[in-house]
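As you look at this complex, bear in mind that one protein chain is not there, while each of the others sits in place.
Labels A, B and C are assigned to the chains in the order they are written; within every chain, residues are numbered from 1.
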Amino acid sequence: MKHPLSVTEAIALIPDGSTIMIGGFMGVGSPLSLIKELVRQGKKSLCVIANDTAQEGAAIGLLIDAHSVKKVIVSHIGTNPETQRQMIAKELEVELSPQGTLAERVRAGGYGLGGILTPTGVNTLAAEGKQLVEVDGESFLLERPLKADFALIKAQQSDYYGNLKYRLTAQNFNPLMAMAAKHVIVEVEEMLPVGCIPPDDVHTPGVLVDMIVKSEAKA
Amino acid sequence: MKHPLSVTEAIALIPDGSTIMIGGFMGVGSPLSLIKELVRQGKKSLCVIANDTAQEGAAIGLLIDAHSVKKVIVSHIGTNPETQRQMIAKELEVELSPQGTLAERVRAGGYGLGGILTPTGVNTLAAEGKQLVEVDGESFLLERPLKADFALIKAQQSDYYGNLKYRLTAQNFNPLMAMAAKHVIVEVEEMLPVGCIPPDDVHTPGVLVDMIVKSEAKA
Amino acid sequence: MNGKEIIARRIAQEITPGSLVNLGIGLPTMVAHYVDKNDHVFFQSENGVIGIGGFPEGMENPSLTDAGGSFIGVLPGAAAFDSAFSFGLIRGGHLDMTILGGLQVDEKGHLANWIIPGKMVPGMGGAMDLVAGAKRVIVAMTHTAKGNAKVVESLAFPMTAERRVDLIVTEKAVIQPTEDGLLLKELGPGCTLDEVLDLTDATLIIPDNIPHMQI
Partner (left out) sequence: MNGKEIIARRIAQEITPGSLVNLGIGLPTMVAHYVDKNDHVFFQSENGVIGIGGFPEGMENPSLTDAGGSFIGVLPGAAAFDSAFSFGLIRGGHLDMTILGGLQVDEKGHLANWIIPGKMVPGMGGAMDLVAGAKRVIVAMTHTAKGNAKVVESLAFPMTAERRVDLIVTEKAVIQPTEDGLLLKELGPGCTLDEVLDLTDATLIIPDNIPHMQI
């Protein structure tokens, strides 16, 4: 059985300089309590893998505002001028990956694949420095897997084994990241007794989850 | 809205020589009514992509018994001596793919990937004729995507949009194949009004499903 | 009728009943308003849902937004999924149409819509996958920006994908990129051919008879 830890205990385990995946899409489905605690504990030099950096003052944007991050791997930063400012000022390294490619790279990391071949980005700026592989006369980019030390994810429900269920568009990158990190910390809205999520409705099996915290944030 | 067709109508659309994916694992989660109708209509020269050929007289084994198949792409044939006999007699071509690789190849076909890199099978017989790709000093096999003309799959429930839900270990290859074929025919146990499967519980969205038939087989 | 409404109404006519359509954020989102509900069009948002519809006012849920982070509603029969599946639908050729905004389109039909080097680096988000993977790509954009033509001889900004887009719809014209170049198909309401030529920095193929949009 996995009993919820406090947000403070869970985040205390993350060293400065860690590579962390954070679920969510423009903050929706992001583990807000965990993010706020990263800021509160003054973590530094993080490498963050996520879809985006949300906005200034919101979700992953809070980590950017606090200068906790030295590198982000994301699909866009258009909604966060502070991310763009730090990038231009060379305070922050930004690696852009097309969104579908980013999802597959995270999945590849979690699924033990050495990479995937995608048509997305061929002959564009996104192809720079990447190997081009031909299969049956068509060209594909070889995109590499992503892994992390920690995944900070958000689920709607968890049972005490850590079986997770996500809600609507708050799912996004969360189940992929649950596979791709050494340590998985999930923030949940609701804890349920084991057996209350039917096997066919479990989105992420509990064996993948290391720590559970109850959400303290108002979404 | 998609109203169920008769098994006869649905199968009549499949020409001899088609490449068809068939869901199921040792017959569990296989569309038995559709398979029986393929035999009844005397289809010939099919290329079948599936996990296995079940047993003689059962599920995909019925197609082998009827000599409907000229080639199978499967992960094992150990439970079906007739498949082995036809292979040795050169009546049937057998391409073996490791099970996890087979699943990823079907997925890659449906997800528009040019292939995947896997450590499985490196330096074994399964590597023959395949490109070896090095990523960060590790060797991986480049495995190619699989696609089909038709996918014949089995679900427990469908609504009238074709949103599908599978049951327990009858899920297996079915949702992957629903993405990887030009035409998707699903055999279901139960039809439900639209809206009866919550969005978070839909395993395969209805936009992927072309035809629905009601199961006539006792599973 | 303002320019954006013209564009949205005209693009709505391109949508086939029962098809799966992705709407980019901003102007493309407006298209949904002009599609007949009885056509049962399935709208996808790439952050993970099919079946967007209805107005959420007073019924907002923090776990249900579009790719721009705006609250949305869903219709009965909706389906939610993760980002890998969402882009599997897109990249795998299951998406009948995507409607995207644009900075520029050139004579080859190449779209630029994700970066102005040295000035604005929003990132490509889902745009590269959408243009590479959708069966039809329709660009929804105003004909000019600050007086500058957006249909141009060659792109000033990096392209989004090497795939030729299928249709450009502005408030002034409907233009179909073809192997031979940009074919002028329709003129905007009240627009003249000379006006379109004047506001376009690319060579257009001009057929004998160019109808006006019927909207």
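Going forward, a residue touches a chain if its C-beta (ideal position, glycine included) is under 8 Å from a C-beta of that chain, and two chains touch if they have at least 3 such contacts.
On a predicted model such as this, the values are computed, not experimentally measured, just so you know.
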Report, in label order, the displayed chains that the undisplayed chain touches. A, B
Among the options B:V28, B:V69, B:L113 or B:L152, which residue touches the chain absent from this view? B:V28
Touch as defined at the start, partner being the missing chain; which of A:L5, A:M87 or A:V202 qualifies? A:V202
Residues on chain B that touch the omitted chain in the whole complex? 25-29, 51-52, 54, 74-79, 84, 87, 94, 96, 98-104, 106-107, 118-126, 156, 166-176, 203, 219
Since one chain isn't shown, list which residues of chain A touch it in the complete complex. 1, 107, 109-113, 159, 161, 163, 179-180, 194-195, 199-200, 202, 205-208
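The criterion applied here is as follows: only the chains that are shown with their structure count from here on.
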Of all other chains, the one whose Cα centre sits farthest from chain C: B
A student comparing A-C to B-C should find more C-beta pairs in contact for A-C
Centre-of-Cα separation between chain B and chain A, whole angstrom: 32
So what's the Cα centroid distance for chain A and chain C, whole Å? 29
Would you kindly tell me how far, in whole Å, the mean C-alpha position of chain C lies from that of chain B? 35
If a residue has to touch 2 or more other chains to count, which residues of chain C qualify? 49, 74, 80-81, 84, 87-88, 90-91, 133
Specify, in ascending order, the residues of chain B that touch 2 or more different other chains. 111-113, 199-200
